[in-house]
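One protein chain omitted, others in place.
A, B and C are the chain letters, set down in written order, and residue numbers restart from 1 in every chain.
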Amino acid sequence: MEGVKDKTEEKAVEEISLKDLSRKLEEFAKARDWEKYHSPRNLLLAMVGEVGELSEIFQWKGEVEKGLPNWEEADKEHLGEELSDNNPSSEKKEDRRFSPHPCNFQ
Amino acid sequence: MEGVKDKTEEKAVEEISLKDLSRKLEEFAKARDWEKYHSPRNLLLAMVGEVGELSEIFQWKGEVEKGLPNWEEADKEHLGEELSDNNPSSEKKEDRRFSPHPCNFQ
Amino acid sequence: MEGVKDKTEEKAVEEISLKDLSRKLEEFAKARDWEKYHSPRNLLLAMVGEVGELSEIFQWKGEVEKGLPNWEEADKEHLGEELSDNNPSSEKKEDRRFSPHPCNFQ
Partner (left out) sequence: MEGVKDKTEEKAVEEISLKDLSRKLEEFAKARDWEKYHSPRNLLLAMVGEVGELSEIFQWKGEVEKGLPNWEEADKEHLGEELSDNNPSSEKKEDRRFSPHPCNFQ
């Protein structure tokens, strides 16, 4: 995930609890007045969209091994960005409308 | 689907049989030497990617009625383009690597 | 797709045009009074569900070759059934609430 956030930030994210992550996501949405968009089916379709973007990274690769040994650095970075789209501390997300999170469905 | 292809082309597509569609997709891939990419799981992930793009169009809309009565023309056109991504006669597809089609899975 | 429908039926399906397929799907839904369920986002989520079922067939297989040379007959049959879930002439579908089809989105 290099290139998306620095080491300190990455560590902070890893230490966060599911509960605090959920709370941070709520605050993130509230601060931007995005809660009105977060109906269950909106969030579900957003999750489908995110999984679709992950799939587009992998779609023409054929089978790949754990650790992505033969991938170019740019592809790994792209993957890291997609995987961190749920990460509330990512600076990259400022221009995104929300963070999908399973806890928001209920 | 206006804006993606003209009326004559649209009619031709509608008249095509599933068998001929499948054959055209095969020819389309063969002519570009793309068959090597068309392993079952590559195609499946490509299909997930396409469904993800459809979902991204609908994700923040809340519920929408049949016929998309309140959608702007640009959104309808975007949707038409995504839906025609499986359409082998679309000129737009020249730069795409393939056309996913259920028949190719087996 | 052996085991799902007989040869004659399979041929009839292959010869059908996209336009007639679309019309048959409409009639199929109308006859069951299912049109009320066919809002764009309902259909989209149903499509996501179908793609999810396809994915579950492939998820633990590792990479598979075209033609599925090492698959057991039961797995091939299961795949055929999932792929034919869009096929309006399949007897298997009598108990399903609808047939998702891209043409219904607009």
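Going forward, a contact is a pair of C-beta atoms (placed from the backbone, for glycine too) under 8 Å apart; a residue touches a chain by one contact, two chains touch by 3 or more.
Because the structure is a prediction, the values reported are computed rather than measured.
Novice: What shown chains does the left-out chain touch?
Specialist: Hidden chain, whole complex, touched shown chains: A, B, C.
Novice: Using the touch rule from the top, list residues of subunit C that touch the missing partner.
Specialist: Interface residues of subunit C facing the absent chain: 37, 39, 41-42, 45-46, 48-53, 55-56, 58-63, 97.
Novice: Across the whole complex, list the residues on subunit B that are touched by the chain not included here.
Specialist: 41, 44-45, 48, 62-63
Novice: Name, in rising order, the residues on subunit A that touch the hidden chain in the full complex.
Specialist: Touching the chain left out of view, subunit A contributes residues 1, 13-19, 21-22, 38-41, 44, 47-48, 51, 54-55, 58, 61, 63-68, 76, 79-80, 83, 86, 102-103, 105-106.
Here is the rule we use: only the chains that are shown with their structure count from here on.
Novice: Just give me the whole-number Å value for how far the CA centre of subunit A lies from that of subunit B.
Specialist: Centres of subunit A and subunit B (C-alpha means) sit 27 Å apart.
Novice: Rounded to a whole Å, what is the gap between the Cα centroids of subunit A and subunit C?
Specialist: The computed centroid separation for subunit A versus subunit C comes out at 32 Å.
Novice: Whole-Å distance, subunit B centre to subunit C centre, using C-alpha means?
Specialist: Here the centre of subunit C sits 17 Å away from the centre of subunit B.
Novice: Two or more other chains in contact with one residue: find those residues in subunit C.
Specialist: Each of 41, 44, 48, 63 in subunit C touches at least two other chains.
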